[in-house]
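One chain of protein is taken out of this complex; the other chains stay put.
Now for chain A:
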Amino acid sequence: MAETVSGAEIQLENVTKRYPGTGEPAVKDFNMTIPAGKIVIFVGPSGCGKTTTMRMINRLIEPTSGTITIGGEDTLKLNADALRRKVGYAIQQAGLFPHFTVAQNIAVVPGLLDWEKKKIGDRVDEMMDLVGLDPSVYRDRFPRQLSGGQQQRVGVARALAADPPVLLMDEPFGAVDPITRGNLQDELLRLQLELRKTIVFVTHDFDEAVKLGDKIAVLGDQSTIQQFDTPEAILANPANDMVAGFVGAGASLKQLTLLRVRDVNYHDNALTVVAPDSSPAELRKQMSEQGKTYALVLDARRRPQRWVHVRDLSTASSLATVGRPVGDNVSTQSTLQDALEAILSEGGNAVVTGSRGEYVGTIDIETVTNTIQQLRDEHDAGSAAS
């Protein structure tokens, strides 16, 4: 991998948590390897033990038995406070200290680690820039003077301030409105592209899990792992009824958000013609030769302009005005969901464009359905083999 991974691998082995006076353990024999630099999402119903499992990683809850290692180091052998300074921690509603300013909140962990004053000040500004808060405006504000989304950003900045290899996030975006949540999720993904931390993220929102996770662990009662796989694999082939129930309706539609047009076999055999270089008569001849009823007219820079039906050509004088204009098109970067939207609004076929807006092919509904089918078959075969 070209990017530097600053994260560390986390390993949980036979981890059990049993509270005194209860019959069944809250977490039973949990085994998982969380790869360095990846986002792993724990998702499951309330009370399944997902938060308990996460909190055992930084020993906010001490495991009853089992071992947890971070980057090969046994966490149970470290001083718990020292361990927590090396593991970023962000929670719902941010848990900011209301009597500290934004800067003081972010500076807490570097302060605990005895960084120099100057270095802490620089780091605070750097972190505020990173999460998109202008230091000159927000440095001396108190948490109650911020919106929910801004508080959440400060929470993330505080968790990352001492550059920990591991970040634990407990439903960090649970208490903000859906639009802000979407923005925060996008920002986390952008940050992660740069930082490459190992992130354990707890949520009960499966859509959030699909959007953020490199891998998703669907957890059942006592934190038993129902399925631990990529979002694509879980959507294509839920391991059991519980997972299927959690994935919920619309699994195929959710899958479309994970795939890009460039990843699928779109067509590139449409008959195209560059408008200034050709005439209606020439195009008509070409179409009858190739047995096509539709053609796509491009401009001089090969950008799609108009759809033309063969019968439009008999009365047309110029290719610049014939047929109907191309409406929605999609780029190779678009998700299949966007492509499907374009296909539906364009009536069966959407034009695919490259990075400079030039024609590269067309995509139709059959391509989309085939892709979904193919994914299912792959994951079916995969699970049958394993």
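The rule is short, and it goes like this: a contact is a pair of C-beta atoms (placed from the backbone, for glycine too) under 8 Å apart; a residue touches a chain by one contact, two chains touch by 3 or more; residues count from 1.
Convention: contacts and distances are computed from a predicted model.
Q: One chain of this complex is not shown here; going by its UniProt record, which of these names is it: "ABC transporter permease", "Protein nirF", "Serine/threonine-protein kinase RsbT" or "Xanthine dehydrogenase family protein molybdopterin-binding subunit"?
A: Options "ABC transporter permease", "Protein nirF", "Serine/threonine-protein kinase RsbT" or "Xanthine dehydrogenase family protein molybdopterin-binding subunit" narrow down to "ABC transporter permease" for the missing chain.
Q: Out of A:81, A:116 or A:289, point to the residue that touches the absent chain in the complete complex.
A: Of these options, the touching residue for the absent chain is A:81.
Q: Using the definition of touch stated at the top, determine which of A:89, A:206 or A:228 touches the missing chain.
A: A:89
Q: Touching the hidden chain in the complete assembly: which of A:72, A:98, A:178 or A:291 does that?
A: Final answer for the missing-chain contact: A:98.
Q: For chain A, which residues reach the chain that was dropped from this view?
A: 58, 60, 81-86, 88-89, 91-101, 108-109, 112, 142-144, 158-159, 168
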